[in-house]
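Working notes, beginning with the structure itself.
Only one protein chain is missing; all other protein chains are in place.
For clarity, chains are labelled A, B and C in written order, and residue numbers in each chain start from 1.
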Amino acid sequence: MIKVSVLGATGYTGQELVRMLAQHPEVEVVGLGTQSYANQAYADVYPHFRQIVDLTCREANDPALIEQADVVFLALPHGLSVPYAEKCLAQGKKVVDLGADFRLKNPEVYRAWYKKTGPAAELLQQAVYGLPEINRELIKKTKLVANPGCYPTTAILALYPLLKEKLLDPSFLIIDSKSGVSGAGRSLKVGSLYSEVNEDFKVYGLPHHRHAPEIEQELSAAAGEEIKVSFTPHLVPLTRGMMSTIYTRPLTAEADKIKEVYQEYYSEEPFIRIYPQGEYPHTKWVQGTNFCDLGFSLDLRTGRLIIISVIDNLTKGASGQAIQNMNLMCGFEETLGLPKVALFP
Amino acid sequence: MIKVSVLGATGYTGQELVRMLAQHPEVEVVGLGTQSYANQAYADVYPHFRQIVDLTCREANDPALIEQADVVFLALPHGLSVPYAEKCLAQGKKVVDLGADFRLKNPEVYRAWYKKTGPAAELLQQAVYGLPEINRELIKKTKLVANPGCYPTTAILALYPLLKEKLLDPSFLIIDSKSGVSGAGRSLKVGSLYSEVNEDFKVYGLPHHRHAPEIEQELSAAAGEEIKVSFTPHLVPLTRGMMSTIYTRPLTAEADKIKEVYQEYYSEEPFIRIYPQGEYPHTKWVQGTNFCDLGFSLDLRTGRLIIISVIDNLTKGASGQAIQNMNLMCGFEETLGLPKVALFP
Amino acid sequence: MIKVSVLGATGYTGQELVRMLAQHPEVEVVGLGTQSYANQAYADVYPHFRQIVDLTCREANDPALIEQADVVFLALPHGLSVPYAEKCLAQGKKVVDLGADFRLKNPEVYRAWYKKTGPAAELLQQAVYGLPEINRELIKKTKLVANPGCYPTTAILALYPLLKEKLLDPSFLIIDSKSGVSGAGRSLKVGSLYSEVNEDFKVYGLPHHRHAPEIEQELSAAAGEEIKVSFTPHLVPLTRGMMSTIYTRPLTAEADKIKEVYQEYYSEEPFIRIYPQGEYPHTKWVQGTNFCDLGFSLDLRTGRLIIISVIDNLTKGASGQAIQNMNLMCGFEETLGLPKVALFP
Partner (left out) sequence: MIKVSVLGATGYTGQELVRMLAQHPEVEVVGLGTQSYANQAYADVYPHFRQIVDLTCREANDPALIEQADVVFLALPHGLSVPYAEKCLAQGKKVVDLGADFRLKNPEVYRAWYKKTGPAAELLQQAVYGLPEINRELIKKTKLVANPGCYPTTAILALYPLLKEKLLDPSFLIIDSKSGVSGAGRSLKVGSLYSEVNEDFKVYGLPHHRHAPEIEQELSAAAGEEIKVSFTPHLVPLTRGMMSTIYTRPLTAEADKIKEVYQEYYSEEPFIRIYPQGEYPHTKWVQGTNFCDLGFSLDLRTGRLIIISVIDNLTKGASGQAIQNMNLMCGFEETLGLPKVALFP
C-alpha cells in the first residue's frame, strides 16, 4: 500500500486519476491539490465522489501534499510542473508528470514550440518518456516519468514498430487526429461550451500543434533518422475518445508482414489490441479503459497503408497511462487498478 | 465461485450484465444465449469485449445454458421468460428475470395492461419483487426474482419510506420521468435512430405506460391503501441515465422530518445516497454505477414536496440491480462486483 | 423598410435576432451593440454570417445605435434594460425588451424575486406583455414590449384558454419544464461546458425560479383569481428546444371540450398548432421555427389532464416572438420573416 497525492486534482485528468486511484488495491490517496477549489470537499467539486472520496482539496502548493506521499501525480497546466517535480525528487518521492514539461529531450525544440526555457538539463535527463510499451525497463528504474500526450500516444504506438522494422517510408507520415472535448479540460472557453461544440466538427491547431515535436522525437528515435510529420487535430462532439487516422507509404506489399510485426511487438502487451485486417476500432470500444486499439488497411490500389489508432484520451491518453507508469515504478503488476471493460453503449 | 448464464445476452441489458459479471470475483460466465447472433463470437457482436470475453453465443433455447449454470439471468423481451423460468426452477437453479412477467402480483392487472395471461399462480407466488432496499430478506430466500423496471426503481425508492410513514397524501402522486435512449434496447426502430433522437426531446407512452401498475402495486403496499399515480415518461438525448421528478403533497411542513425518514430507511443502504436539501443529483453522477441518488425540495410557497430520483437505467435500473439480487440470493456481499464510481465526465 | 438596432447582439438571443432580421424583407439592420466585442466585425464573432452581415459591433451604449433606428431590440442581461428603454422612448423609438425588467406588473413581486427595485411605475405602465396570442391589440398600439420568457411562453399558451374558460382547477397546476442549453446563453460557466452537459440531465432552480411569478401573473389574469404554480426547470443535453409537461385537474371529463376551447382560441393563430389527442409534439419538430405546438392527454383513470407544450427556446421563446411583436408594432404582416419549416433531422 502506497500513499499518493494528486496535484491538479480538480481538472479532468486529475479527476480521472482519482477515479482509478480510489479503486486501486495498492493505493491510498492522501492528498488532493488544486488551484481553484482549496478547502472545498472534493465530493462537492465532483459530487459523483460523494460517499467515495472523503478528502478536502488543499492548495496545490501545500508542502504536505508532497511530504505525505510516496508518489505524486502532477496534473497541472503546462509549464507549472518543474518546481513541483524538483521538490518531489529532492525528497526522494516518485513523480509522474502529466504535463509537457519533461517530454521534449531537446531544449531547443522545447523553446521553439513553447516559447520559453524548459527544465534544467540535469533534471530533464532523469525524466523517462512514459510509454510503457517502448520504455518499460527505463520506467521501472526512474523516479520521474514524463507521461506522454494523448495524440502522441495514438501516433507513436501505431508507428513505432513499423518504423523500427523499416517497413515505412519515414518521409511520408500524415496523422489526421480526432479528439473528444474533455481533452480541452475544465477551463472556461467559448469554444468548450455545449452550444458551440454540440452538432459541430472543427479542425484546430493548424499547421503547428505542440504535440508534433513530441511525436517526431519518438518516431525519429524509432526510425534512426530525423522525421517530420503532418499532424492535424480535430474536435469531435463527444466527451471521451480519440482516433488517429494515419496515412503512410509502406515498403512492403504484404499485409501479413505488417500484421506480423505488430504481433511481434505487441502480442504480450496488456493494453494493446491488434484488429484483423478489415476491422477497425471505434472510440467507444475503449471508453473508460486503458486500451490502445489498432487496425490497418493496406490499399494496393493507391500504394498506401492506413492505420487506425484509438484510445480514451483521458485514460490511456493521460491518467490511465500515468497509473500504468506508477505501477511499473512501484513494482506492482502493470495492469493493477486499470479498467479493461468499456462502458458501453 | 458460481456459474452463470445470461439468456438474451446481446441486448443492452444483457451486455450490461456481461460487463459486470466478467469482472465479478465470484462469478464465472459459462453461457450466453441470444435470439439473433447464435454461433457468433460474443466479442464480434460487442467488440469491446475482445480479449476479455471468449465465449460464443448460443441459441437462447439451448438447454445446456441452464444445465451448466447455478444462476440464470433472463434478459429477454417481455413475455418470453415464463417457460425459461420454469425450466430453471425445475432444475433447482436460481433465476433473476429482468423482464416484466413476474412483477405484477395480481393476474388481472397483468392481463389489463399486457393484454394476455401471465404466469401460473403457483409460479408467480414464488417470485419476489427484487428491490433489495425493500425486500432484502425475501430475496435472500427465494429462487426467483422479478427484477424491477427502471422507472419503478426511481419512483418506489423515492416514495416508499414517505408513504410508509404516512408523510404524503397518497392521492397526489405525479411522477414525471426522463430516460436515456438505451432503455429502448438495441432493436431497430425509426424512433431510436441517431438522427431522430439527437437534438430532440419527446414524451411517450401517454397516458398509460406499463410501468404504472408496477409502481402502484408497490406504493399501495407501502401506503396500505390502493394508490393511483400519474406517470409520464420522456426520452432524453443521452444514452444512459434516468431521472424522475416527483410531485407530492406532504403531510408535514418540516423538511427535517422528510430527511429524517430517508435517513432512517436508507442511511445503511450501500446504493442509496440522500442529498442535503437544496442539492439535487445529476444523472451523470451515477453513470455506470448502481446508485440511486435522491434529493428533495419542500416548497412551502405551494405546499408541495418535490423529489428528484436518479439512476443509470441500465445499472440500478436493470442489470446492476439484477446482480445485487444475485449477490443476495447467493450469500455474497451485496455490493460485490457492482460499480460505485461513475465514469465522469 | 425600417431600420433596426440590436443591443446585446453577440449573445445567443441577439444572434438569433440577427439570423431572422437579416432575412426579413422589411428590415434593414443598422446597428449591433455589444458589451464584449465592440469594434470587431460581427462576422468574426459569428463566422456563419460571413458574406451575409457586414456590420461591425459597436459599444452597447453608443447613442447612434438608438438614434439611427426605428426599432430597438434589447437583448441584454436582466436588469440592464431600463435606461436604454428610457432613451429609446424619449426619442420616439419602438422597443422590444427581451429581458425580464418590464414583465412583472407588480413592483413588489419584482422586488421579491429579483432582490432590487424595478423600473419606474410610469414606464412600467407603458409596457405590454408581448404574447401576441393574448395581447395582440395592445401590442399593436404600444411602443414598449416586454417580450415573454421562454418557460412562461410554453406554460401560458398551454393554460390560458383553459383557465379563462374555467375548465381547470386553478389550485392544481404543475409545470415540469425541460430546456436546451442555449437558454443559458454564451456566458462562461462550468455548468455550460460540453463535457459537463453532454450525457447529463439535471434539474435546477428548485424550488424558486424567476419565471414562476411571470407565469403566475398571466395565469392569474386568465383565471380571475390569484394562482400559484409549481414550476421546475430541467436542462436537456440539446442546444435548442423546450418542452413543458403540465399536470392539471380538469373540471370536465370530455376531451372534446378541451379540444374545442383550444380550437376556438387558436385555430386562426399562425404560430400555434394543436395536435389530435394521442399525438404529442417533439421539440425537434419546431427547431428553428416560431411555432408553439400543443398536445394533451385526458387521463380518466387518474382524473388528470396532461398538456405538452413545445417551442424552440431561442425562437418562439425569445427572438422569434420578439420579431412577431415588432411586426405587430410596425403594422407588418405578423408572420413576416419568421420561419415555419423546422430544420430536420
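Everything below uses one rule, namely that contacts are C-beta pairs under 8 Å (C-beta built on N, C-alpha and C of every residue); 3 or more make two chains touch, one makes a residue touch a chain.
The structure displayed is predicted, hence computed values, not measured ones.
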Which displayed chains the hidden chain touches across the whole complex: A, B, C
Selected from A:Ile174, A:Leu251 or A:Leu336 as touching the chain missing from the view: A:Ile174
Candidates A:Val6, A:Ala223, A:Ile272 or A:Ile306 - the one touching the absent chain: A:Ile306
Touching residues on chain A - with respect to the absent chain: 174, 176, 178, 180, 195-196, 198-204, 206-208, 228-230, 232, 234, 236-241, 243, 245, 247, 280-284, 287, 297-299, 301-302, 304, 306, 308, 345
Those residues of chain C which, in the complete complex, touch the missing chain: 12, 15, 19, 22-23, 46-52, 182, 198-199, 239-240, 273, 279, 281-282, 284-289, 340-345
Residue ranges of chain B at the interface with the undisplayed chain: 12, 181-182, 184, 186, 188-190, 192-199, 237-239
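Assume only the chains that are shown with their structure count from here on.
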Dominant chain pairing [most C-beta pairs in contact]: B-C
Superposition of chain A upon chain C: rotation angle, C-alpha, nearest 5 degrees: 180
Residue-number overlap at the chain A/chain B interface, same or different (half cut): same
Centre distance in Å when chain B and chain C are each reduced to the mean of their C-alpha atoms: 39
For chain A paired with chain B, centre-to-centre distance based on mean C-alpha positions, whole Å: 37
Chain B residues counted as touching two or more neighbouring chains: 198-199, 239-240, 282, 284, 287, 345
